[in-house]
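One chain of protein is taken out of this complex; the other chains stay put.
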Amino acid sequence: MGVMQKFNEPNIITTSSDKLFNWARKNSLWPLQFGLACCAIEMMSTGMAHNDLDRFGAGFFTASPRQADVMIVSGTVSTKMAERMTRLYEQMPEPKWVIAMGACAISGGPFLDGYSVLMGADRVIPVDVYVPGCPPRPEALIFGIMTLQKKIERDQQVGYERSRPALVTEDGDFLEYLPEREYTQISEGKAPRFEDIRPLKRTYVFEREGMPPASQTDVGWIPKEVKKKLKEQKKAEQATAEADGQKNGSPEEPADAKGTA
Amino acid sequence: MAVTLPEGDLSSRLERYLDGFKNRHGLEEAEVVGDTVRLVIEQGIVPAVLTTARESLGILHLAFITVVDREGSFEITYELLDFRGARVRVKTTVEGEEPVIDSVTGIYPTANWHEREAYDMFGVAFKGHPDLRRTYMWQDHFDHHPLLKSFEISTKRTFEGLR
Partner (left out) sequence: MLSEERVTESAALSGRASGRLANPDVRDEFGLETLDMNMGPQHPAMHGLLRLILELDGETVVRCDPVMGYLHRCQEKIAENRMYPAVIPMTDRLDYFANMHNEHGYCLAVEDLLEAEIPPRAEAIRVLMCELMRLASHIPSIGFLMLELGAFTPILYAFRERERIQSIFEAVTGARMMFHYIRIGGVKADLPEDIPQKIWDYVESLESHFQRDFVDLIEGNEIFIARTRGVGKISQEKAVEMGLTGPPLRCTGVDFDIRRDYPYSWYPNVEFDVITDTEGDVEASYRVRIGECLQSVRIIKQVLENLPEGEVMADLGRRIRPPEGEGFGRVEGPRGEFSVHVVSDGSDTPYRVHYRDPSFVNMQLLQEIIPGHYLPDIMPIMGLIDPVSGGWDK
């Protein structure tokens, strides 16, 4: 791994090794047994024979955080448990990911107005994948793990900024990896009406500094016909650009073959 | 070692329980409704009444202890089951902001955690309880008792103004 740190930019070696490492990591995600509440039962069902999680490599639920890759927060996080959850998260070695499973782990769920319920696991730890549902079906959890696998594929060992989750507030400043724990004011005993409650802070994943996540600009899979159309459109634009260039008087070869490239 | 369960016809047993309570204690209200003997008593004689229930009448199971916060006073309900169809429901009222009542853990040991929960949620102190500490909330810096009506959560006023 010392070889990696000599490279400042991605090149053929780092991308190949990235592919290898990411392939290895995503296909053997060992989850931490962190079943909190009802979602834990669906997580167990996902690990059992009918919806088998073992075929994704993620079937070995380990009890010790030192051996775990991914922490599936399944269930309501109460404020008492949040401390222990962050301690477990800190004990997991890098690289580590977090899947927030179920409505309670995402945002507090049906117990949002409870006095001892944390409004979402992402208030205290950075979350990579959110799987909605109450509880999510095993198929949904499998989809969540597959999404995490796709995310791991995009990991870079060497890059402009190694993609790691970070917590960015809405004002734009990066918080420390584990921000100050914030608990809802509700536990103080005097709850204002809904309008006055602080809005939830979002967690963004930034891969290149200053740029929105790739998924917002990345279109994904395009059907063949649409691709062809877009190509022709692009060619047409290029042709008009060339034509304008010629009109403006720059001596250029009549680019016919090139323009249609 | 073996536990004897009561025998006999339900209504005769209910009458027997009612008479047993009436003969031994001064009760505010006592009646038989359906399969329940309903008693309303004063807070001081709660341990005595429950001792009667356990020792003399053979009612062995304390199902639950509920506290209801009527702003200003607390209404505590004890529900006892003899295992064969009869119920005894004992109600007391405790006044004041910081209520204190005698514990029944010596009579029905199962009341231990019920009373701890009542203390945690409402602040009702039980005198003579072996281990009165909080069950659900954290013990160190949480000075509130959550289920009191004065402890508001964010959805408390959702239905304000609507009936």
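Going by the order they are written in, the chains are A and B; count residues from 1 in each one.
Basically, a residue touches a chain if its C-beta (ideal position, glycine included) is under 8 Å from a C-beta of that chain, and two chains touch if they have at least 3 such contacts.
Treat the numbers as computed from the prediction; the structure is a model and nothing was measured.
Participant: Which of A:L29, A:L53, A:V70 or A:L88 sits in contact with the chain that's absent?
Facilitator: The missing chain is touched by A:L88.
Participant: In the full complex, which bits of chain A touch the chain not displayed? Write them out.
Facilitator: On the chain A side, contact with the omitted chain comes from 33-38, 40-42, 44-45, 48-50, 63, 75-76, 78, 80-81, 84, 88, 110-111, 113-117, 134-135, 137.
Participant: Applying the definition given at the start, please give the residues of chain B touching the unseen chain.
Facilitator: Per the touch rule, chain B residues meeting the hidden chain are 1-3, 5, 35, 60-64, 66, 68-69, 77, 79, 81, 83-85, 87, 108-114, 117, 121, 134-138, 146-147, 151, 153, 155-156, 158-159, 162-163.
In the analysis below, only the chains that are shown with their structure count from here on.
Participant: Using the touch definition up top, name the residues of chain A that touch chain B in the complex.
Facilitator: Spelled out, the residues of chain A in touch with chain B are 79-80, 113-116, 186-187, 189-194, 197.
Participant: Mind pulling up the chain B residues that touch chain A in the complex?
Facilitator: Touching chain A from chain B are residues 136-138, 142, 144, 146, 151-157.
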